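One structure below.
Every protein chain except one is present and positioned as in the full complex.
As written, the chains take the letters A and B, and residue 1 is the first residue of each chain.
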Amino acid sequence: MAYVAVKGGERAIDNAHAWLAEERRGDPALPDLTLPQIREQLGRAVDRAMAEGSLYDPDLGALAVKQAQGDLIEAAFLLRAYRTTLPRFAHSRPIDTAAMQVERRISAVFKDLPGGQILGPTYDYTHRLLDFALAAGDLVPHAPKAHAPQEPMPRVPDILRAEGMMEADAPDDAEPGDLTREPLTFPADRDVRLQALARGDEGFLLGLGYSTQRGYGGSHPFAGEIRMGEAAVEIVPPELGFAIDIGDVVVTECQMVNQFKGSKTVPPQFTRGYGLVFGFSERKAMAMALVDRAMRAEELGEDVTAPAQNVEFVLYHSDNIEATGFVEHLKLPHYVDFQSELQNLRRLRAEVERAAEAEQSPSPVAAEGRGEGAAPPTPHEGAVP
Amino acid sequence: MIGYNFAYLDEQTKRMIRRALLKAVAIPGHQVPFGSREMPLPYGWGTGGIQVTASVLGQQDVLKVIDQGADDTTNAVSIRRFFARTAGVRTTTHTADATVIQTRHRIPETKLRDDQIIVYQVPQPEPLFRLEPSRVETRRMHGLADYGLMHVKLYEDIARYGQISISYDYPVMVNGRYLMSPSPIPSFDNPKMDRMPALQLFGAGREKRIYAIPPWTEVRSLDFEDHPFRPINAPHACGLCGATDAYLDEVVTDDRGGRLFVCSDTDHCAERRAAGHVGAEGMKEAAE
Partner (left out) sequence: MSTLNPAAGSAGLSPGFADPVAQAQACFRAVLDAMARPGRVHTITGVAPPAPLDAATAAVLLTLVDHETPLWLDAALRETAPWLAFHCGAPVVTDPRAAAFAAARGLPDLDRFDAGTHEMPETAATIVVQVQALGVGPRFRLSGPGLREPAGFAVTGLPADFSARWAANHRLFPCGIDLILCAGDRLAALPRSVTIEEDG
């Protein structure tokens, strides 16, 4: 009998997990993927899992990617669920991206600038032709080495600000909010918005950022600067009272430069959209900067009309761990509610049929009864006892 | 479980949730925002309920977990296992033996007692969200107890269908002050919430809200004087135990329109059958 089919949930789950493990391993005749292989050779996947998982640890990132069979949202989810249980030992000081060990640094707004343009390891100018030599196997490519840049690399907004062309940073020494400890509340300040975006889904932000370029909340962006490299993380242990370096993180930073027509109190100047992401995640950093700027519409006195400008809409829907959970929960059983809907629909249809029958054989009682919503008596019993 | 605290959550997180729970109890029906954590189960699958249960549960507790009224649905199994593994608590399928009951979409048929706690998994705590998607706006409405929007919706239902068309997640007023989502339980279960002796706790993980109904608190399903609230159920008796006062699932038995109606509450049904009650299907089987 069909009813028995839902029994045996325990065994079904065990079997499903065993099957999954077998499928994850794939053909056992092939060597098992090692974590260093994933970390070294699928670095962009590890970076994305770390960024959206909000946890910087390339080895754990590699494990998550392996365990999730390359499903990056699943991998980010694994990292999130792990990080949430970790105790907090300290808060780091803000990282200084101006002082980072730069591997890539480009500006679209100046032909050349102090520190120069450094392309770095980018796909930008590759031809997207499948490389069958890569399929054939073990190439060990060698890139020519330049000496590490000695010149300081000021950030482009700082260069513009020196001329008074760029808005000043709002001086804010307040403790930044933390979405991992406190629920989102509105109005959400920029610190919290940026945190949500940095953890947000790359695809969602890409689409939103793109929409701002197509007229939905256009803010005329220029890629002021994109830089990627290693930045030092420092903490100030209370017993020491001075900062110590606890390690480096690879981050990608994007500073979008946007037009601003000025207001009564502020002369026309450039404004900024900001993106900062763990790892080498340029697409995400750029999209983040576009969406950050779009969400500043209200602050800058612009009309709020487009989805990307709607802070509540963006922040409530950018987290892919929340989104994937809730979308996918639709596959859980809902038969209790569905049953209720089914009975309800039957009842409504019975009402409609009764009304139609009453119309076909009009009687004084039925004619009076209509319009009040009160069903006239009919020989057909409704679905409800 | 090695490497994790009792009931998975760290003590600091439990304290935060416990504080939210106490405020929720003090303000019946009000949604208290809380710093919901990522859980090892996905959002939408009970993370709110799990966090509430984890913060409440102790070694003496006996836990029951149901989904769709049943103890053996896969998600109920998964959550029960999670707590058996992380907290080592005893689990049961018998409603009467449980001290804490975590549920998705149902309230057990067996009357709950004042020494029990029921924890509801809530996908969408905001009862007004289909009418006003902005939580900034709905928060304002709750602050002012301005529920005109919902009354208009119900009135429009009546004008259009001759009745209120909501069959589950049917909105309720708690203690005469807060409009509240009862979670997606069928409206059949709504009357059980009213003046329930057990403490009712609600957790919405993804939406990061906790709310509560203290024991014996008035919970009224919204209606109009001339259109009183009518819970919905199939007009049948359970095929297995013959119950006529329990919520029924509809099981499709063949492709020729065959249907079997059975209790959604599997524990209730099993207990009735153990006590000798037999439904039409049981009689058929006995005859064979």
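The definition used in the following text is that a contact is a pair of C-beta atoms (placed from the backbone, for glycine too) under 8 Å apart; a residue touches a chain by one contact, two chains touch by 3 or more.
Predicted model, so just to flag it, every value in this text is computed and none were measured.
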item	value
Hidden partner chain, touching residue among A:89, A:125 or A:242	A:89
Touch list for chain B against the chain that is not drawn	5-6, 11-12, 14-16, 18-28, 30, 32-33, 55-59, 114, 139-140, 142-144, 175, 177-178, 195, 197, 199, 212-217
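As a working rule, only the chains that are shown with their structure count from here on.
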item	value
Complex interface listing, chain A residues touching chain B	1-3, 6-10, 12-13, 77, 80-81, 83-85, 87, 180-187, 312, 316, 321-322, 324-329, 332-337, 339-344, 347-348, 351, 373-375, 383-385
Of all residues in chain B, those that touch chain A in their complex	4-5, 8-10, 13, 16, 33-40, 42-45, 47, 67-70, 72-78, 81, 104-106, 123, 134-136, 158-159, 161-163, 165, 167-169, 184-188, 206, 208-209, 230, 232-235, 240, 247-253, 260, 262, 264
